[in-house]
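With one protein chain removed, the remaining protein chains of the complex are shown where they sit.
Chain IDs A, B and C follow the sequence of writing; residue 1 opens each chain.
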Amino acid sequence: MPGPSLNVGLIGYQFMGKAHSNAWLQAPHFFDLPLHPVMHTLSGRSLAPLQKTAKSWNWQHYTQNYKDMLTNPDIGLIDIATPNNAHAELAIAAAEAKKDVACEKPLARTWSEAKAMHAAVKKAKVNNFLWFNYRRVPAVAYARQLVLQGRIGRIFHVRGLYLQDWIKSPNTPFVWRLSKSVAGSGSHGDLCAHTIDMLRYISGEEFTEVCGTFETFIKQRPLGRMLEGLTASSSGSQKLAKVDVDDAVLFLCRLSGGGLGTFEATRFATGYHNANTLEINGDKGSLRFDLPNFSFLEFYDDTLPASEKGWRKISCTTANHPYAGQYWPPDHPIGYAESFVNTAADITSHIANAKKPADFHANFDDGLACQQILEAVTVSAKEKCWIKTKEIR
Amino acid sequence: MPGPSLNVGLIGYQFMGKAHSNAWLQAPHFFDLPLHPVMHTLSGRSLAPLQKTAKSWNWQHYTQNYKDMLTNPDIGLIDIATPNNAHAELAIAAAEAKKDVACEKPLARTWSEAKAMHAAVKKAKVNNFLWFNYRRVPAVAYARQLVLQGRIGRIFHVRGLYLQDWIKSPNTPFVWRLSKSVAGSGSHGDLCAHTIDMLRYISGEEFTEVCGTFETFIKQRPLGRMLEGLTASSSGSQKLAKVDVDDAVLFLCRLSGGGLGTFEATRFATGYHNANTLEINGDKGSLRFDLPNFSFLEFYDDTLPASEKGWRKISCTTANHPYAGQYWPPDHPIGYAESFVNTAADITSHIANAKKPADFHANFDDGLACQQILEAVTVSAKEKCWIKTKEIR
Amino acid sequence: MPGPSLNVGLIGYQFMGKAHSNAWLQAPHFFDLPLHPVMHTLSGRSLAPLQKTAKSWNWQHYTQNYKDMLTNPDIGLIDIATPNNAHAELAIAAAEAKKDVACEKPLARTWSEAKAMHAAVKKAKVNNFLWFNYRRVPAVAYARQLVLQGRIGRIFHVRGLYLQDWIKSPNTPFVWRLSKSVAGSGSHGDLCAHTIDMLRYISGEEFTEVCGTFETFIKQRPLGRMLEGLTASSSGSQKLAKVDVDDAVLFLCRLSGGGLGTFEATRFATGYHNANTLEINGDKGSLRFDLPNFSFLEFYDDTLPASEKGWRKISCTTANHPYAGQYWPPDHPIGYAESFVNTAADITSHIANAKKPADFHANFDDGLACQQILEAVTVSAKEKCWIKTKEIR
Partner (left out) sequence: MPGPSLNVGLIGYQFMGKAHSNAWLQAPHFFDLPLHPVMHTLSGRSLAPLQKTAKSWNWQHYTQNYKDMLTNPDIGLIDIATPNNAHAELAIAAAEAKKDVACEKPLARTWSEAKAMHAAVKKAKVNNFLWFNYRRVPAVAYARQLVLQGRIGRIFHVRGLYLQDWIKSPNTPFVWRLSKSVAGSGSHGDLCAHTIDMLRYISGEEFTEVCGTFETFIKQRPLGRMLEGLTASSSGSQKLAKVDVDDAVLFLCRLSGGGLGTFEATRFATGYHNANTLEINGDKGSLRFDLPNFSFLEFYDDTLPASEKGWRKISCTTANHPYAGQYWPPDHPIGYAESFVNTAADITSHIANAKKPADFHANFDDGLACQQILEAVTVSAKEKCWIKTKEIR
């Protein structure tokens, strides 16, 4: 007889839908969980892919109308894995229905959407979760432990890069991630949000002041396949769509502890498919993480004897590292998918243990804080000057 | 309505049982398969762990008597994931029952067991599969493609290392992998078999002559927990068990194409938890693979202009690399578990397409070839001289 | 009988004095030069170290009064290796004396000094050289070749870091590099100037617009030993000196070709002693150089077949790479000192071949261009907004 269950209703069946389906499926295989997550209902707009995904991943039910899930008392958690333009509507509706709500990042397209979503979960007092999945990469979680142990000390410098190159060719067709009305922004919300969140999580620092700039290198692209809800202009015989989001964003920042930072996110960094990279230099030590080298955290311990100092490549795959011991022996690597599995396991445990929403990381507080920084960078780029984050209200 | 099914009966519920359960579960999620693998029955000797694993991974049935599966006409494939001492009995029984059979590596404890197993599947004409899972790491499969394209050319040198360090402390307790009666050998069959197989697979070369040596650094160990079927000696108040397998093996070899090789497998290489490393130097190019850097293959193309030559780190995570495109976008890494998923998918497709057993890699032919090399090294170590592989009969 | 000579008068006997002495000594040992550089006269202010350096390196003469060299018709080249505060006086005097002049970087403490120096060499029509020694690291010179061959294409992104950590401790004593009156700036002119110049040299791009910020993490330091010409405040029993230069500088930029850049120079990046690092991402390929990995250039060729793309680590130590063939066989590495030797050889050849001053890289034009960028960053940091480089006049 199974123990008590957590019935999950997932919205979205594309890239993130697949990652979340896998997470809910696998979490109980690798974690001893106090609640058993049940893949109860999958929701999405188009019937064919909805049915296909539901069947492939063995969801018990599916519906084209997500509101069916809100009124179903069996469902405890609404998990939002849609494109960004649906986040606000869905999260607010879920909160109002008193459902716990987990939302993919970035929290919202805009600062005002984010504030409304945040207010909704606060008002409803529901558990709220943001899928900043990289927080639960073992190396990233271990980085935070080192900071908390005082191994890095006062932070002088941070450097965050999120480098991709998948749209550097002008022939790469237009997709929803290049539309402001759907995505809200380009690399800024999609990529930079991850790195900003990682820095906040690992270091505990806040961004006090920022100055950034945006660029769209390629202003219009062929419209490869019809995108739901998007209209396209036409150039000669080929339909073209206008890219109205950033291809790249750069910003400098000052941190609450007195440190300085540089951040960059781009989809035009040839040679980097998915390099979410973060470095921190403190007076006691330094850290480096690079997503393609998923298993490793690099640590420089400046308190060692002078001749012995060096960058140390720690394989965070042992039972002594966060999450890793749930899977395989050391250096039998896990990957990207398991960062979602770990998150699903932690969400489940949080709900089971009836902890306060504020005790979970990352929650909508973290999403809002990240969105405030994104917005401050956007304003600074428009005004071509430095902006204090707290002035974004 | 699901399509036709492949009902799998798995024997074993420990480390490999978990890896195989995951493989059968996940294969249809990431591959479009012509048959649907069904997790039909799990078998094992001890009831409690058997039940627990069966339930956790949602096996439809379980049994403590594997023969129940052999007589069940619904079951098409017997998958053996037990310790090595059960391989021969189970595989031969499965073949005699006309079941297709998949066996964990190494094929057997000994050369004579291996020959008997091989004869059984040949006689029964059943499909036979060996879980040399590293063949289906994308970087390894891609390495073979480069060789087949002629990018490496005539092979001068190969270097294979399988380095672990998990028993280097004398306090590490005795486990079944240290018992000759259970495991057959130590690092030789457990680790070196993998590297030998990888070389055969990637290069197509055979080992013509070998000369090796073994060492057991720590001769007896504390008996941590009761091991099924093992008796222990006792030293004072603490029970000690004799380690009668190799801690490490080294060998030199000559290859069919005229090249030279060095191989080493050990559980005493401090700093290496699971470094299955293979290098190949040919007259046109060179290759390097290292398991902890799972996503990458290093390639040196000696046909490039002189100033441009260099070791190239290829992230084998794109849709252009074997298997990788079934999962996530580039540089969203997969890991160890997916090498089993890929194998399960290929086994399923092979059976569905009714191909000849000999068309599948790796099958019992490959297992036997590997075992012959292992045996030749063993003989050479005893005789302290070089041995021709073909003299092992 | 030796061929015709180039008599060199060097000013400075400290770190750079040693590097230049070595360069003039070694250039004829590794290069076939049309002129023989002669170590004619060494000049400096303090007699004891002057005599010691002159003797150790076998300078033929020495003088405490550099003007002796200006009036000596035998001397053809005045080489300035002093702290920055003497550059302007010495270079202008040398030019007025119609001597060819080579100057250490940065050209000057300030934009106005730089303009005066530049005007002086232009008016005198003398050969003028700036020791941006990193231009003549083989990997850097080869990077430029790849750009010129069109292997990088349109540049989207550049990232320049010059990371050191030698003063991150508050106990590190005050030295001349921390004094604005002597050095002009801190990490900005000392380090960032190198990386800016490398980018200009390798890519041919100009900086059109910048926005930066400075930080001095530790505002005063113990006065370790008496520094010539500096007065110190006193705090209790220990004398303290005020640090009035930047410990770190960060800036964003836009480039003439439409690309974006981030630059950072700091003496507080724990774990990095001397990491002068430059990355360039173009639409055809990408490059990475990192000074501690001196021998290597990393190149990503995006025109290769999709499955074969990867970062390639080219050991620029062969006869096919700039300068390297003058020394030892491949992968018998040269180092930092040889970047000066290569520069001395090129200066000598330039003078021998009576080329136009403008034909040499780097010359005072390059020094002035770099200084203009440094100044634009300084202004932008004061005004907290973006500044167009060309507005610095």
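Please note the rule applied: contacts are C-beta pairs under 8 Å (C-beta built on N, C-alpha and C of every residue); 3 or more make two chains touch, one makes a residue touch a chain.
No experiment lies behind these values; they were computed from the predicted model shown.
Colleague: List the chain C residues touching the unshown chain?
Modeller: Its contact residues with the unshown chain are 15, 19, 22, 25, 28-29, 56-57, 166, 272-275, 291-295, 315, 317-318, 327-338.
Colleague: Need a quick check: the contact residues on chain A for the chain that isn't drawn.
Modeller: 142, 145, 296, 299, 305-316, 318, 320-321
Colleague: Pick out the residues on chain B that sit against the missing chain.
Modeller: Touching the chain left out of view, chain B contributes residues 156-157, 159, 161, 163, 165, 168-169, 211-213, 215, 217, 248, 250-252, 254, 258, 260, 262, 264, 266, 268-272, 281-286, 300, 302, 309, 311, 384-386.
We take it that only the chains that are shown with their structure count from here on.
Colleague: In whole angstrom, how far does the Cα centroid of chain B sit from the Cα centroid of chain C?
Modeller: So the centroids are 55 Å from each other.
Colleague: Just curious, how far off is chain B from chain A if you go by their C-alpha centres, in Å?
Modeller: Going by mean C-alpha positions, chain A sits 36 Å from chain B.
Colleague: What is the distance in Å between the mean C-alpha positions of chain A and chain C?
Modeller: 42
Colleague: Show the residues in chain B shared as contacts by 2 or more other chains, in ascending order.
Modeller: As it turns out, chain B has residues touching two or more other chains at 315, 318.
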